[in-house]
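Here's the structure, in structure tokens; my notes come after.
In this view, the complex is presented without one of its protein chains, the others remaining in place.
To keep things simple, chains are lettered A and B as they appear, and every chain counts its residues starting from 1.
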Amino acid sequence: MTEVVINENDGAEEAHDKREFILTVEGLNKSFDGFKVINDLNLYIDRGELRTIIGPNGAGKSTFLDLITGRTRPDSGTIEFGPDHSIKLDHMREYEINRLGISRKFQTPSVYSHHSVYENLMMSLNRDRGVFATLFYRESAADKARIHEILETIRMVDQGDRVAGSLSHGQKQWLEIGMLLAQDPKLLLVDEPAAGMTDEETERTGELLLSLAGDHSLIVIEHDMDFVRQIATTVTVLHQGSILREGTIDQIQADQKVVEVYLGRQHSRDEEDAS
Amino acid sequence: MPLRKTICWVLLVLLGIAPYAAQADEDAARAILTEAILASSNDQVALVEELAATGETEIVTNYLEAWKRGDIYIFDPESKRIPIYVPEDEDAPALRSAIVVETGEVLVNELGEPVTVDPENLDQARPARKARKLFSRLTDLVGLNSANPDVRAESALKLGLKQNQDYLRDLLALKETEKDPAVLEALEEGIAVSHLAHGSREELMAAIATLEKMNSLAGLSALGNLKAELDEGQTELEFNADERAALDKTIESINSYLAKIDFIGTCFRGLSLGAVLVIVALGLAITFGLMGVINMAHGEMIAVGAYSAFLSQQFFASIIDSSKLALETYFLFAIPFSFVTAALAGLILERSVIQFLYKRPLESLLATWGISLILQQGFRLVFGAANRQVNSPSWLLGNIEILDITFGYNRIFVIFFAVIIVVGTWLLMTRTPLGLSIRAVMQDPEMASAMGIRIDRTRMITFAFGSGLAGLAGVFLSQIGSVGSNLGQSYIVDSFMVVVVGGVGNILGTVLSALGIGVTDQALQPALGPVMGRITVLVIIIIFLQWKPGGLFPSRSRSLD
Partner (left out) sequence: MKFSEDQRRLIGIALTAGVMFLLPALNVTMTPESFLHVSDFQLNLWGKYLCYAALAISLNMLWGYTGLLCLGQSLFFALGGYALGMHLMLMIGEEGAYKSELPDFMVFMGYTELPSHWVPFYSIWVAVAAVILVPGILALVFGFLAFRARIKGVYFAIITQALTYAACLLFFRNEFTFGGNNGFTDFKTVLGHDVFDPGTQRGLYLLTAMYVTSCMLFNWWLLRTKFGRIQQAIRDSENRVRFSGYSTTSYKLFIFVVSGIMAGIVGALYIPQVGIINPEEMRPSKSLEIVVWVAVGGRATIVGPVIGAVFVNWLKSYTTYHYPDYWLIILGALFVFVVLFMPNGIVGLPAQLRELWKKNQHRFKSMPKDEPASA
């Protein structure tokens, strides 16, 4: 672990000044009932970057997203948003964090199942979200156009009137990504987007995410290594609440330690026996 | 029926019967009394004094009073003069039954049939003037002669508090001969209080010191009076600064002792209320953890338990000839019986309605409320609208006094029983395979089912168990008040609160929150009165939930909603 950090620090001095971080996480800690889920975590996301986070079950991936989005509060450490580190997320409420431009897709697709696809997107649009604003909201032509655009992006143009609850699992995933897009986010947090999708759907999801990078910053959590290979630029491996490795997908897949963590102790012991 | 007889005998032996020795003393006293009533006025004084010396408090006070009032008559069939007691009663018919003074039994003729008399036609027995003067003094003092040390001690203190110079002499006299330490202590306290009014200066100061040493609550008002008299100059006494300080210090020290006792008493009452709440809420907490919803019919399960106690009382009264024996024993039967009936009721409820609603928690709240309405009205139709009385066995009625604090047996029993129930439930939940399945089903029914646990059966048993606990609560509530169809309703809101504050399906949380709510309630009641106390508790709970919305021990889940 230290090796990687040193490697990064080598040329980091000058790079640090140039790079614009959209998310800065430092010294983050969180424990549940005495069990450390996040352990002194440091993570920096560049503007426009697509970062993939992988790690075995219980590595703290979802908790990490919970901490960013304000669903749980950190025990210690800072989460800062924006290039000038001016916005501290650790004590803001969920909706305030979302309004800053941080949107999250949940692991199990979470859409409004009693509303139509169109309404789902309409409610997600980045407009004034106060009580009275929604009471007297009138849909403008621009809003309609924007929703239509998103429908095209997620390839659901002819599904606008369908009730979201009747969609297939993969379609729900796409709709949720569409709802994220409607929010015009700066940073997207995407939790296992390919789960429950066919190979073709998975590939299309990958293309969609890649097309978003650049304009948006993305953090994608995923298990499917083919999918990761398709989208990944930088991969971060999380293990027991801290960063184990950071690098390109090839570096990561070749790393002995990562393989060990993923495949368990048994594997490494077998190897020892063999040698 | 041999079985019935055997049971009766065994129980009689177990319980023990009235002590015969005491009976003999009473008979002696009655003989002297009879003699005194029939004696010439000259002999009466001596006989009455002899009577007082027996120390038979009850007979002396009751009969001397009656004699003075003129309720004692002479019944003389065939010139045999029998003193009888005919209680005065304005509504009573002219002809009524009487009690023979010598035996204490109802007056009968040779055939053993009760005889009624008309007081108008009888000779009234009037005590002689000289003897009558003695009566009030004798009735006051008789307790000092009692064979029972408790009565002696009580009477010594009571006489002392009268601050009467004559009685002070009697107390001092008794002190010379008394051996019993408890009585000696009461004497000392009584004498000290009397000395406050009649003692010499040295005796007075010694009395103040004694009262302080004894933390005498009884002496507190006498000390207060003394202080007031000194302040207002109503007495010739003049205290110097030291003496005055001693007096103030004594009053203060007794007051702080009183506060301490009050505190312990409040804690005890709070604890016993909390114990009732624990029993009521524990079952609720279990079904809550199981269903994710409050069972609104839980209150009616309590009522089922209470009515079962009533039924077992009626049943015992009908099979056991001795009503006293039935009263002493039915309760032991009522406890398991109530548990079983309530558990059965719960089982039926679960099978008929609740099993279909595990996936729709809020609706099961509404359906159980519907059931609670049906049951309440059902109770009214079966048992009548009026409340039914369930009598407590005598061993739950008394109380024990330790260090001036009164501990009621029923309260002690409730605490003791709550501990057993909590420990039993805890063991069941943590140490048995059944408990393991229950906890598994509570946490994740689907996973539990996948692991081969029969969730249907587990839910059924758990629900029946929770309802059975409610039945047990019903038995205790039947001892505190009368049994009516609304019995459960008055406790149900409180137990909702207990469960919500404690956290979902958590035994420790339930116990802590029940005790907390019980003690807070009792602590607030003296200052605010029962209703405002209740309201304050509710407000405190609402504020508490601001701080800890999931209760003391919230359950955590990783899914989104």
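Assorted remarks:
Here, a residue touches a chain if its C-beta (ideal position, glycine included) is under 8 Å from a C-beta of that chain, and two chains touch if they have at least 3 such contacts.
Small disclaimer: the values here were computed from a predicted structure and weren't measured.
By the touch rule given at the top, the unshown chain touches A, B in the complete complex. When the whole complex is considered, the residue among B:265, B:378 or B:435 that touches the unshown chain is B:378.
Contact with the omitted chain, checked across B:259, B:319, B:450 or B:542, is made by B:542.
Against the chain not displayed here, subunit B makes contact via residues 292-294, 353, 356-357, 360-367, 369-374, 376-378, 380-381, 493, 496-497, 500, 531, 534-535, 538-539, 541-543, 545-547, 549, 560-561. Mapped onto subunit A, contacts with the missing chain fall at residues 69, 71, 93-95, 98-99, 103-104, 106, 110-115, 119, 122-124, 126, 129-131, 134-137, 179, 183.
One rule holds for everything that comes next: only the chains that are shown with their structure count from here on.
Between the CA-based centres of subunit A and subunit B the separation comes to 66 Å, rounded to the whole angstrom.
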